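To start, the structure itself, in structure tokens.
Every protein chain but one is kept in place in this view of the complex.
So, chain A:
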Amino acid sequence: MNAPDRYERFVVPEGTKKVSYERDTKIVNAGSFTIEREDHTIGNILRMQLHRDPNVLFAGYKLPHPLQYKIIVRVHTANQSTPTQAYTQAINDLDKELENLKQAFEDEKTRYDERPKQGY
């Protein structure tokens, strides 16, 4: 009767920000992104993409608790970059990779459909 709605797991409540950034108070060029209503799907791939950036000294994510529907992505960069810059770059690169993948699938489907029918 008082069970929370199932969609609370993936719908951001009104008045809550999807992403918020909190700068580290002790280390320069370090901070944490709190992403609401996301899980390992986004967290892991974002972390791995950040690792590809040589300016990123540290990138990690955690899902603090299975009943808190948010992830925290922590990033520490070298002086040439900033966490927000690296974060945005990672998302841009992933988006371009997926755009590419979509095209690759469409081309491959065309090739597959037109392949000569072998006589089996």
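Note that in this section a contact is a pair of C-beta atoms (placed from the backbone, for glycine too) under 8 Å apart; a residue touches a chain by one contact, two chains touch by 3 or more; residues count from 1.
The definition used in the following text is that contacts and distances are computed from a predicted model.
From the set "Dolichol-phosphate mannosyltransferase subunit 3", "DNA-directed RNA polymerase II subunit RPB3", "tRNA-dihydrouridine synthase" or "NEDD8-conjugating enzyme UBC12", the protein name that UniProt assigns to the chain left out of the figure is "DNA-directed RNA polymerase II subunit RPB3". Listed for chain A, the residues touching the missing chain in the whole complex are 6-7, 9-11, 17-21, 23, 28-29, 31, 33, 35, 38, 40-42, 44-49, 52-53, 81-102, 104-106, 108-109, 111-112, 120.
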